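All protein chains of the complex are present and in place, except for one that has been dropped.
Chain lettering (A and B) follows the sequence in which the chains are written, and residue indices restart at 1 in each chain.
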Amino acid sequence: MKNTINQAFHSPKFVFGFVIFAIMLCLAILVPAFSKADPLAMQAAACYRPGTYFSIADAIEAKKYNLKMDIKSHRFDKTLTQEDKDSMVEWLVKFGNVEESEIPADAEEFVVFWINNYKDIKIKGLTNAKKQYYRKLTAKLSAMLKTSDIVIAGEDPDTGELIEENKIEFNSFTNVNDVTVRKTFLLGTDNFGRDEFIELCHAVGTSLKMGLLAGTIATIIGLILGLLSGYLGGIVDDIIVFITNLFTVIPSFVLIILISFSVDQSARGVLLVGIIIGATSWTWTTRSVRSQVISLRNRDHVNMSKLSGHSLIRIVFEDILPYIASYVVMAFILQISSAILAEAQLSMLGLGPATTKVATLGLMMNWAMSAQTPLAGQWWAFLPVIVSIALVAFSLNLMNTGLDQVFNPQLRD
Amino acid sequence: MVVTNTTERKPCLSGRGVTKVFGFGNQKTVAVDHVDFDFREGDIISIVGESGSGKTTISKMILGLIGVTEGEIFFQGQPRDIKTHRKKQEYWKGIQAIFQDPFATYNMFKKIDEVLLDCINMRGGKNLPKEEKERLMTEACSFVNLKYAELTNKYPFELSGGQMQRLMIARIFLLKPKILLADEPTSMIDACSRATILDMLLKLRDEINMTIVFITHDIGLAYYVSDTIYIMEHGKFVEVGKADDVILNPQAPYTKRLISDVPKIHEEWDLSTV
Partner (left out) sequence: MGKIMLDVKDLKTKYVTRFKEDVYAVDGVSLQIEEGKSLGIAGESGCGKSTLALSLMGYYFAPLHYMSGSIEVDGRNISNMTPDQVRKSILGTEIAYIPQAAMNALNPTQKIIRFLEDVIHAHDPKVSKKDIYDMAKERFEILGLPESVLQKHAVELSGGMKQRTVIAISTILSPKVLIADEPSSALDVTSQKMVIKMMRDLMEKGFIKSMIFITHELPLLYNVTDDIMVMYAGQIVEKGTAKEMVFDSLHPYTYGLMGSIIVPEAGTRDVKLTAIPGTPPNLKRPPAGCRFADRCKYATPECKAFAPAMKDIGGGRAYRCSMSLEQLKEVYGRD
């Protein structure tokens, strides 16, 4: 056993898979351990992009500094894209009766030139959307040209007069560290305004737990049926093979959908979905265990054990199980990975665990889908989930192939 | 080899019309076809046949590892009854086996001590004091020229093929069965170790007075060790007799062919007869 583990860690594939898996596991264990807050508590409005948010009121109150800086051209550099510039030039040349050589190169001069020449007129050959685009662009740019100070006024409770409370000069700045109330969303927020990162860490943990449950159930059922069918043979074998074939012929995913659908929404928790997935995906384990046992039961060491008068149970546990243990471990790892994927698929269809207490990877995908985040370009709502699912499945499969190299001497270099 | 007068001794294992059919319907194959045999006490019997002749099937039937389709096997004059597990255990106290491939005979997860302890337990020595058990194991190991002290806490695959096969004999020494079925015990080990194994088996037979049934494809080996030879072809015994009669004066055409096809040392090996 010790030797096997030692050898496993000499296989680069296994080590690579193990490292990825360990990182995922650490995230799933450590993050929930340190953040006691409810992962499903709403923190913000829907789908805020990743970044640090701080209170504007605090920023206004914070100490101000005056920096000498060409703020306008910085603004233009940051907001005016090459695409915008190109379409503006196109408009000027086509409809503004301007020669291309007259257009100034400097950003600020260019914007001023645009505002002077642009007319919101009816032009044939320009779609409504394009017209809208030019209108919005112009509004944005003219706002940027402003360099006046901003005055914050409060209403006098007695007279209703506006009194200047705070004045923000054009070139006043504040140190980010002076703003006391801040919040960082590493991966933004989802469509319910929850912190995506915390939610994801919890979801990975839940999905792994569910995968472990489903994998354990599938492996135990598969192992018991495979051992019985392979070792006893005869009529028991026929019946078990028949049932196994039945389950193999009906695609297990369809079966999962049907069972999930027939279970009441309120009762369908993570535990139950795990059991459902486990109870439908044991066929592969059964078949492989059965074929292994059949080849083992005619081996001489089993015959010798029989001749020593050992009972059936003892023969199974001492002479058969140790020989297929490595195989079962590998099947178990694969079952976990496929159960996590099955849960994701099921949840995407809306048949996954119905819960408001915990998130699973599949549920997060489902929420991101139903809020149409891919269409809105809100990548942070679904991409990290996809990457997590892929990493977990990939690392488990990598560990499995690594173990295959360890257990199967023919695959060793 | 000492050939004693075998007619006086009663058979300890016999079979009447023993048949084994595998599969059913169109895929029916008759592996052993109505064979009769009488193995006399204290004899060394060889069953010789080429691969596919059914010699392994008959050995498994004799051992009770697979069922008999038709016919009956008699053990020490009585019809054999191995219907329940308890009765099987009782039967296996009287008949034991050594298998062909020493590397496949041992459970590689079990230590050598456990293998030998099993034998002591089977002979009813479960409650013996630890020292007594160790004494028995040491005695068995020294019988086959192995040192028990060097074997404790070792796994069988750490031994060489010849040593493993000797350990198997040590096992038989502890079990003291009436009949030993040796299925090609020397075919996987080197010629030099073969003589050692054979010597030990013969010594063991004299020590505990058991009957040895050799299953082999090597007709030379069968001739060297056995008193009686059964030649098997396609599930039937085509020739049965004393070793000298069968080998030096074969009657069945199959036996004649078998003997002529084996290369020899003193006689000319006629290659033109193929």
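By our rule, contacts are C-beta pairs under 8 Å (C-beta built on N, C-alpha and C of every residue); 3 or more make two chains touch, one makes a residue touch a chain.
As the structure is a computational prediction, the values presented were derived from the model and not from experiment.
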Chains in view that touch the one left out, judged over the entire complex: B
Sole contact to the chain not displayed, among B:V30, B:L65, B:L128 or B:I259: B:I259
Residue among B:H34, B:K111, B:R194 or B:H234 touching the omitted chain: B:R194
Contact footprint on chain B, counting only the chain that is left out: 1, 50-51, 145, 160, 162, 190-196, 198-199, 217-224, 243-244, 247-248, 257-259, 261-267, 269, 271, 274
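Keep this in mind: only the chains that are shown with their structure count from here on.
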Mean-CA-position distance for chain B and chain A (Å): 64
In the complex, chain A residues that touch chain B: 299-301, 303-312, 318-319, 322-323
List of chain B residues in touch with chain A within their complex: 60, 63, 65, 85, 88-89, 92-93, 96-97, 99-101, 104-110, 118-119, 122
